[in-house]
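For chain A:
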Amino acid sequence: MTVISAKNLDLTFETNDGPVHALKGVDLDIKQGDFVSFIGPSGCGKTTFLRVMADLEQPTGGEITVNGVSPRAAREARAYGYVFQAAGLYPWRTIGGNIRLPLEIMGVPKAEQAARVARVLELVELGGFEKKFPWQLSGGMQQRASIARALAFDADLLLMDEPFGALDEIVRDHLNEQLLKLWERTGKTIAFVTHSIPEAVYLSTKIVVMSPRPGRITDVIESTLPRERPLDIRDSAEFLKIAHRVREGLRAGHSDEG
Partner candidate 1 sequence: MKSVVPVLTVVLAVLGIWLLAVVPMNMHLVADQAQRSGVAVQPDTARERQEVSGLALALRNPGIIAQTYTAKRPRLPSPHQVAGEMYETIFEKRITSKRSLVYHGWVTLAPTLLGFVIGTGLGIMLAVGIVYSRVMDRSVMPWAIVSQTIPIVALAPMVIVVLGSMGVQGLLPKALIAAYLSFFPVVVGMVKGLRSPSAMQLDLMRTYNASSSQGFWALRLPASTPYLFTSLKIGISASLVGTIVAELPSPVKAGFGGRMLVGDQYGQPLVSWAALFAAALTAAALVGVFSAIERATLRRMGMAPV
Partner candidate 2 sequence: MMVALACVVWVAGWWVNVRLANGPAGDARWVKMLVPAIFGLTVLMMWELLVRGFGISPILLPPPSAIGVRLAGEVPTLWADFRQTVLKGALTGYLAGMVAAFAVAVLADRSEFLTRGILPVGSFMAALPIVGTAPILVKWLGSGWESKAAVVAVMVFFPILVNTVAGLKDTSAMQRDLMRTYAAGYWATLFKLRLPAALPFMFNGLKIATTLALIGAIVAEFFGSPTVGMGFRISTSFGQLALDMLWAEIVVAALAGSGFYGLVVWLEKRVTFWHPSQR
């Protein structure tokens, strides 16, 4: 089943220095259960594409459907959870309170709220941290809480915008592993924007390489790695081959504007 379908998607900004083609002629299908990474240099449109899926930006041309309906309808039906680059937790609420935030807004009954909060905290391995405040947690833990918040209302689609970008490599590796385990357990569809080639190759079933000016897709790579991946698969020949292909795609896109 196709969850996201984009056909000939265009997004052009009018600026003082002329039009900026953030997205041009983007065609992509994302199927149920896919883990799709978007990778490319700054300005290639990967975050913009994610935001269009989330109805945080409106395209200026082409078509896009989410779960078969317009992004706006999907947003109003609360069809996805969004994870930003920064955790963005409210400092005046406890971790539990932060996770309850979408549940309160969506009118989930109080008894059920407590159960859901406990469940998602277990999923991200933050069980027992409900009463703590965000500033009492490390950066990695805050980001995990942010992911838990996105999972709380059981949307089948997860949109993640460079969620681990601000964290150091060791924490990042650990969170990558956890995210993959989570994906396996829940079977969600995940669209993931990243700057890091190893991260993209490690996590995804499909890697979308993009390049800037105009923002477009230069390569779509179907990953040949098995679904179950221990961390040291990153040293395997298969992994390196895919990473190499990604790097070539990036370089090609980069030299295009030479």
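In this text, a contact is a pair of C-beta atoms (placed from the backbone, for glycine too) under 8 Å apart; a residue touches a chain by one contact, two chains touch by 3 or more; residues count from 1.
Behind the choice of candidates: all candidates are chains of the complex that A comes from, given by their letters.
Source: prediction; values computed, not measured.
Between chain A and the candidates 1 or 2, a touch occurs in this complex only for 2. Against candidate 2, in their complex, chain A makes its touches with residues 54-56, 75-78, 80-82, 84-86, 88, 90-92, 101-102, 104-106, 133, 135.
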